[in-house]
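Take a look at the following structure, please.
Excluded from the complex is one protein chain; the other protein chains are retained at their positions.
Our next item is chain A:
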Amino acid sequence: MALAFRNMLRTAARRMQVRGYADAPKGDEMALTFAAGNKVFFNKQVVKQIDVPSFSGSFGILPKHVPTLAVLRPGVVTVVENDGKQTKIFVSSGTITVNDDSSVQVLAEEAHPLESLDRSAAQEALSKAQSELNSAANERAKAEALIAVEVAEEVLKAASA
């Protein structure tokens, strides 16, 4: 009886040990840090794939991606976790860093999950930004309004998808 119990304990301990190893980031796994000014979405969490919109085009990041730097453009970041769960998060602007140890940092100014986006509010923001663009007096105001229009359009696109 006691022997059986001890065996059981041992198996349990071994199983726990195995799981402990699986969680730690290894060479072919990527640890994602995804944070925004308002919230930390992933903190050094191991994930399967990340799709990001950048100014050089949207791209997907898998483990062992070549180290790179990129600038986020407004759009939807899709994170596929190890269990296949997909998380879609809208980002306004920020940076993507892929390091040589396969860790990925996505830092955004503002980021919100898709389900918390409001379509009508986005529509409103878009029309406001467009009217600002039309009334922009100088180059700087024009550029700022253009960015606002772009963000609002992307929010709208993301919210209606």
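The rule we apply is simple: a residue touches a chain if its C-beta (ideal position, glycine included) is under 8 Å from a C-beta of that chain, and two chains touch if they have at least 3 such contacts; residues count from 1.
Please note the rule applied: contacts and distances are computed from a predicted model.
Entry comment: the absent subunit's protein name, as recorded by UniProt, is "ATP synthase subunit gamma", drawn from "General vesicular transport factor p115", "ATP synthase subunit gamma", "NADH dehydrogenase [ubiquinone] iron-sulfur protein 1, mitochondrial" or "GH21751". Checked against the full complex, the candidates A:Asn38, A:Asn82, A:Ser131 or A:Ser160 give a single residue touching the omitted chain, namely A:Asn38.
Of the candidate positions A:Gln49, A:Thr78, A:Ser103 or A:Gln130, contact with the hidden chain is made by A:Ser103.
Those residues of chain A that touch the chain absent from the view are 33-40, 43, 54-56, 66-71, 93-95, 97, 99-101, 103, 105, 107, 109-110.
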